[in-house]
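Excluded from the complex is one protein chain; the other protein chains are retained at their positions.
For subunit A:
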Amino acid sequence: MDLEDDTTILTTLKSFNTFISRPERPQLPSERSTGSGILQSQFKRNMELLEAAERVHSQNRFLQLDQEKKQMELSHKRARIELEKAAFDSARDFEHELDRNQELLARVKKLEGREIEVNKNLSDQVEENQVLRRNLETANKKLEERDSKLNTANTTIISLKDELRELRQKIQNQDLLFSTQNLEKQELQEQLDLQRRKYHEISQLCHTLQAAQSSCSDHMIKIKELERRLILHEQDMSIVKTVKSEVAKVSDLEKEMKRLREENYFLRESRENCSLLKEEAEGLRKKLERMEKTKEELVGVELEKQRLAEKLQAWENLGQSTGLNIRKPEDLSREVIQIQQREIALKEQNYTLNSRVRSVERLQSELRAELTQQSIKTMEEQKKRETQDSLVRRLQKRVLLLTKERDGMRSILESYDSELASTEYSPQLNKRLKEVEEVLQRTQSHNTEMEAQLTKAEQDVGALRLKLQTVELELDSLKKQQASSAESSSSVSKEEDYTLRKKIEDLEAERQRLEEQNNILEMRLERNNMQGDYDPVKTRVLHFKMNPTSVAKQQQQQEVETLREEVTTLRELVRSLQEGGAMLHAQDSSGIYTPNISLSLPPSKEVQDLRKQMESSELRNQRLKEVFQKKIQEFRTVCYVLTGYQIDITTENQYRLTSVYAEHMDDSLLFKKGSSGSMQLMETEFSKTLGEMVDLHLHHQKSIPAFLSAVTLDLFSRQTTI
């Protein structure tokens, strides 16, 4: 630390020394440069001043630095003292630290020894631990094996229990089945007994039925025979009646026959008259027809007559109407002839007139041509005259001019002649004269030329005028021709115009119609286009396969199918329920149910009860019936045996009694119960044979039992003897 401070101080001193040495150096170059002038001297002075200032400044700084150095030395010393103290303290601390370090080292060694021991112990223990773990693992494995064995044993136990349960259930089912079957067997046996009894009764009934049927059939045959005989009797009766009636009619017939014969004779006579009359009638009819025809003709003829009369009247009136002296057709013919003659004469006149007209027209045209020519000629003459007049005038003018010239020339000559004395001017005068003469000649020639041109022009104009007039004449003639022919040709052109106009109108009408059709078709096309129609030749309609509509339809179909399946399953359930109800009724006592019907148990119980009740009641009824039948049968047999009569009810209130000792099967007595309650004997074959007994017992004694007993006795006696 002190070194560092020293170094700083030394560096500052060094810097200061360098700084001091610096200003000494620049002085030398300033001293060397002396001989330059005033500026240099001034410069030198300035520099010297600057140097002095710098020196002063440096001295100040030096003093400052000395002070600082001293302060710094003081501080340096203080710092050194402090540092020594600090060093001392630190040395002490260092020694303490060393002692501590040694102690710590000793501890460390001890600890290390311990550590080694502990490690050894650790290793031993780890080994023991491992051994124990192995033991544990083996024990665990054994435990697991035992557990597994136990589990398997448990499962086997459970399975065995289940089997046990199932077997028990099966046994129970079997017991149930057995019991139900026993019941069924009993029922069936009972039914069998019933059926056997029924069979016996039915067999008996059958026998009786057969007997009855045979008797019935015999009776039926007899009845038929009797009916046939009856019919024959009736027919015979009817025949007899008719024969009787016919016999009664015979007398009437004979009378009629007589009358008819007379009529016949009469009619034959009148036949001839008839034929005659017929011929007359035919003749009259034909006459009638002819008359009718003549009538019609008459009518027509009268009409014609009227018409002809009218015509005649008209013809006769003609004479009055026309004013001629006509009373007969001869007059009319005469008149007609006269008229015709007149006509002929007129036609001749007409023809002559026409020919004259044509000739006149020809003359006229010729005259016109001559006229034109003449007019042309006159025009030419006029022109000639005019030209000649103009010539004359010109000539007159020329004459005048010439006379004037002459006069002038004369005057000049005279003047010249008077002035002949002066000859100075003669050459000049001559010259002038010549010049004037030349000028005059020139003017004359010019004049003549102009006159010639004028005449030419006048001639041309005259010719043109002639031409114009001829053309005008021709035009007039042509116009006249056109006017005559235009009338004939205008009709033709008019017809053509008419046809052409008609065509135009038709075409226009068609055009309008076609335009309307076009508009209508365009409207239709537009409408179809709006509705979505398209031309299959040019366009095609596409859509995405998996589009929402098809997807929705598929979903709907699937829903429908699932619903249908549900419906079918539900129907099956219902059916099974109904069947299950019937099954339940049979198995009700055991109380076992199948899971399908478990839901519907409660309602079917009532049904079962009701069914049970119904069946029991039916059984009871049947049994009662059997019992009654038995009793009735017994009673009847007893009656038969004791009284000797078998009483059968054939129809309502009719009782048929058959005796034990009856000789034939159909020997029976019929008794009818009347409205008052008394029994009456009906007639049978057998009863006819017992007429005496009937009289005695029924009519006299009015006792049916006596009658019956008498009958039995009688039959018995017959039986025993026979």
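Assorted remarks:
Operating definition for what follows: contacts are C-beta pairs under 8 Å (C-beta built on N, C-alpha and C of every residue); 3 or more make two chains touch, one makes a residue touch a chain; residues count from 1.
What we mean here is this: contacts and distances are computed from a predicted model.
Not every chain of the complex appears here, and the one that does not is recorded in UniProt as "Mitotic spindle assembly checkpoint protein MAD2A", selected from "Mitotic spindle assembly checkpoint protein MAD2A", "ORM1-like protein 3", "Serine/threonine-protein phosphatase 2A 55 kDa regulatory subunit B" or "AP-4 complex subunit epsilon". The chain omitted from view is touched by exactly one of A:Val247, A:Val492, A:Met546 or A:Leu642, namely A:Met546.
Considering A:Gln313, A:Gln556 or A:Gln654, the position touching the chain not shown turns out to be A:Gln556 (whole complex). Screening A:Lys258, A:Arg271 or A:Arg527 for touch with the missing chain picks out A:Arg527. Across the interface with the omitted chain, subunit A contributes residues 527, 529-534, 536-553, 556.
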